[in-house]
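Quick one: the structure is below, questions incoming.
Note that one protein chain is taken out, while the other chains of the complex remain in position.
In this document, chain identifiers A, B and C correspond to the written order of the chains, with residue numbering beginning at 1 in each.
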Amino acid sequence: MSTADHAHHHELPWYRKYVFSTDHKVIAKQFMLSSLFFLFVGGAFALFIRWQLAYPGTPIPVIGSILPATWVTEPGSGIITPEFYAQLLTMHGSIMIFFVIIPFAVGMFGNFCIPLMIGTDDMALPRLNMWSFWLVPPAGLIMMAGFFTETGYAAAGWTSYPPLSAMTGLPTFTISGQTLWLISVFLVGFSSIMGAVNYVTTVLNKRAKGMKLFDMPLTVWALFITAIIVTLGTPVLAAGLAMLFMDNFLHTSFFLPDNLVTSSKYFGGGQPVLFQHVFWFYSHPAVYIMILPLMGVVSDVMATFSRKPIYGYKAMVFAIAGIAFLGFIVWGHHMFQSGMNPLLGTTFMLSTIVIAVPSSIKVFNWLGTLWRGNIKFTAAMLNALAFVSMFIIGGLSGVFMASAPVDIYIHDTYFIVAHIHYVLFGGSLFGIFAGIYYWYPKMFGKMLNESWGRKHFYWSFVTFNLTFFPMHILGVGGHMRRIYDPNVYDFLKGLGGVNEFVTISAIALGFSQLVLVFNVLWSLKFGKKAPRNPWRANTLEWAAPAHPGHGNFDTDITVYRGPYEYSVDGRELDYWPQWEEGKSISIHHHTVAVPESNDTRTFGAH
Amino acid sequence: MSNDHGKVLPSYMKVFATLCTLTLLTVGAAEFIHFGDLGPIPGYSINIFVGIVIAVVKVICVMYIFMHLKFDHPMLRFFVYVPVFLFFVMSFALNFLEKWTYTR
Amino acid sequence: MGDILHVLDMLAWFPENISTFGAELDSLFAIIYWVSVAIFFLTFGILGYFLVKYRYSPDRKGYNYHGNNIVEITWTILPTFLFAAIGLYSDDIWERTKYSKRVPTADVEILVLGKQFGWLFLYPGADGSFGRNAYNDRTARSLMSAMNPFGMDSTDPAGADDFVTENQFRVPVNSNVVVRGSSIDVLHSFFLPHARVKQDVVPGTWMNIWFNLFKTGKYELACAELCGGGHYAMRAEYQVMSKAGYDAWLDTKNAEVKAARSPQPAPAAPADTAAVASLR
Partner (left out) sequence: MSSALNLSHEPVTKVKHGKIAMWAFLASELMFFSGFFGTFIVLRNTNYEVFKHGAHELAWPLALLNTFILIGSSLTMAMAIYHLERHNNGKFRTYLGLTILGAFGFLIVKYFEYSAKWQHHLFPGQDEHTVFFSFYFLMTGFHAMHVVGGMIPMVYMFFKSYTKSAYPHPSKVETLGLYWHFVDLMWIFIFPALYLIFP
């Protein structure tokens, strides 16, 4: 991708340019590449899961006969074992969360958007940034290397609760899939922290001339606040993982109680529930790590394509901050049935319900943004709208579980699985798609094919809902999550049809994602050349050349106004970039352009 | 750092001396003197609070003088305040463990 | 059409409720469900309306408007009230179902242990009270072993008639059943779908679980917390019996215990072993 932009630079060797690059845009692309790869790995695991649930005990079609012997009941049978099923769901959850959504949301958008959108040349600490990416692929490989251990992949769920994850059966100093899982997540955690420290510094210190904090686009705000959550939350997980690692590998007993019957090696004294506290202290904020950046992205996309300012920009910022703060005091809602003190259940239930308030502020402000807009349904906009609508559904199912007594019944059922996927796929992943469609021109200098983009959207959107909505029904029917074969239970007998339906839709959903990959690759080669500001948007990244090189901008950047001045009265154009000079006044929440004098009118400079 | 230069070195020495004294005091408060018990939980004597207070004073000295929090941009203090707040939130919840509610 | 409506009516998919507080939980679910449905149609309605009404037209401009604090405050406060109401109402039920001090006096008390992969139940037997075991005496926990998972002290005469069942239990109808649950290896979750009961059991602690079932019949107990490969099959059955039937069952059980003990093989641990093995 070396274009003429690089000509003035002294040439870097190829590996410094594409592999160990310190350019934030290259790092963003690297994150994108690795996340897309892992999306397919994790997705493939999901399709195994689905097959097993719909047709328990029948061989996996097509590839069944070539599956490794440790995965199947007997070599060549193609029927997966219960143990492997546990490994599947663990790897599916862990990969999707730690290697797809977080790297996409924080790694890719953080790297790509922050420096460009605040008008600077690179991150504050580019080299640290490089390392924050280069921890991810090794970590992924370490997690996948569980395959080669005696026990196979980690198999205690992505939550890896002890004592199960402390693997009481193995002797000391035995590496199991679980051990590797712990190491791997520790590494991605460290990578996240390095990235986040960098984002915080960059946002605080490197904003372009004239850019106040409240002139930042919501994407940057969201990423900034997300980075704060990462800095404060992730280390707590790291502490928990370190302790669990010692339990697992050295047979200490932080989380192992006295008198475990299965093993004589332990001397106990620990508390299993303690790990859950430590884990969720990170992992609840982590779900907001996974959604807040996309909330920012979606806000930007929606403002651009409805040609309107964000409704209640400041309220949006405060809502993000509010979600981030509250996110730290609600972790116990994952533990209502864990044996935690029920008194804490009350506290956590109330705080969890409160967190729905800033979320509703965001939803209503998005609706307000659409109100009296001039809405263009580009692929990016469609995905952003999908984000909003699917987040509403996913969030509302969150309110069910937030109510502790309701959670008694639906905890650890498919109702939770439905919630997860509505917020993580319907929310985060559609938000990520929106971001990819929106910024692809700036990333690669080529326009993404719109019509394939829309096809991908419609197919995904429909099959997504067909896949995951019925899971609510499974949940209400009492279908537990993480079970290998629902037919063992009489009360689940009536749900077989639903399971089958879900699986068929899931396969369609999986194959729809191939369209995205096809589109991304095809457009890279055959896409139209992108103009500088294809969406006629206001934020600073569009001031950069169509395919910016190292250093990003070719003009000096000064910021004159907020990021969302669309359709300002008194201007011919319906947008007013942040970097364009000009005076305006604000009357009753409207912005009106004031011509300074006739000769300085620079409308339509682009 | 652009504060009055003459005072910096002496203040370092003062902090050093304070830290050393307080360290000795902690050892004394833990190993040699017993101030009395506090409530029914074993291991909760007044000594432990003395120990915690001393540690906190020491830490404040280090952070404000050695680490320049006192002189630097006030924003930097939030990098300490927020984690400390979260630590309290976490410890509070963690100590509600069921040990005392479910088991007799 | 009716089928489609059935599919979409989520409330119809619940398994039949058989416990006293289950109806309350279900109705709370229903309340939140209908509130959600309302919010869903409200927000999606507005969304759809805006998308159609304000779709792109080249001769129209967007409306430059930055938002309004009064509106902002309104739609902050309204949901707050709604959610606060849900929260407070929920808490009431939560306290009644889970708070330790609200556990009712037991008509029947059972101990339950989860293990990989099955459930063990300990009944107090003829005398209606447990002997010394891992639940009622911390020091007895050192007796816990694979052969004697409940840590029963065979020297305690009160425990001589305690009996163990595996993967099935029985309870009388219309009585307060209090179950103290724990685990001997990893986390499990004691899930009675029809009774709307779920409680993780944690090794090292004993959980209070209670329910009062009003309908007789055979139902299932599931494990709802991932506990290894066999998690899916960690199933048990329970029978809710009429009071008379339950007493009769207890009597036969007690007779069996007596019979098993009468040969008096060796004292101490083996006796417990026999009890476990024979009383499946």
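Criterion: a contact is a pair of C-beta atoms (placed from the backbone, for glycine too) under 8 Å apart; a residue touches a chain by one contact, two chains touch by 3 or more.
This is a predicted model, so every value here is computed, not measured.
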Visible chains that the absent chain touches, using the contact criterion stated earlier: A, B
Candidates A:L12, A:L274 or A:M447 - the one touching the absent chain: A:L274
Residue touching the undisplayed chain, where the options are A:L12, A:I175, A:M246 or A:V592: A:M246
Touching residues (missing chain, whole complex) on chain A: 5, 8-9, 119-122, 124-125, 128, 172, 193, 196-198, 200-201, 204-209, 231-240, 242-243, 246, 250-254, 265-271, 274, 277-278, 281, 549-557
Those residues of chain B which, in the complete complex, touch the missing chain: 1, 8-9, 12-13, 15-16, 19-20, 23, 26-27, 29-31, 34, 41-43, 45, 47-48, 51, 54-55, 58-59, 62-63, 66-67, 72-73, 75-76, 79-80, 82-84, 86-87, 90-91, 94-95, 97, 99
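One rule holds for everything that comes next: only the chains that are shown with their structure count from here on.
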Chain centre separation in whole Å, for chain C relative to chain A (CA means): 33
Contacts with two or more other chains, residues of chain C listed in rising order: 100, 202, 205, 207
Chain A: positions in contact with at least two other chains: 271, 273, 339, 342-343
Touching residues (chain side chain B, partner chain A) in the complex: 75, 82-83, 86, 89-90, 93-94, 96-102
List of chain C residues in touch with chain A within their complex: 7, 10-11, 13-15, 24-25, 28-29, 32-33, 36, 39-40, 43-44, 46-47, 50-51, 54-57, 60-68, 71-72, 75-76, 79-80, 83-84, 86-87, 90-91, 93-95, 97-100, 115-116, 134, 141-142, 144-146, 149, 151, 184-187, 189, 191, 193-194, 196-205, 207, 219-220, 222-233, 235
Residue ranges of chain A in contact with chain B within the complex: 204, 232, 236, 271, 273-274, 277, 281, 328-329, 332, 339-344
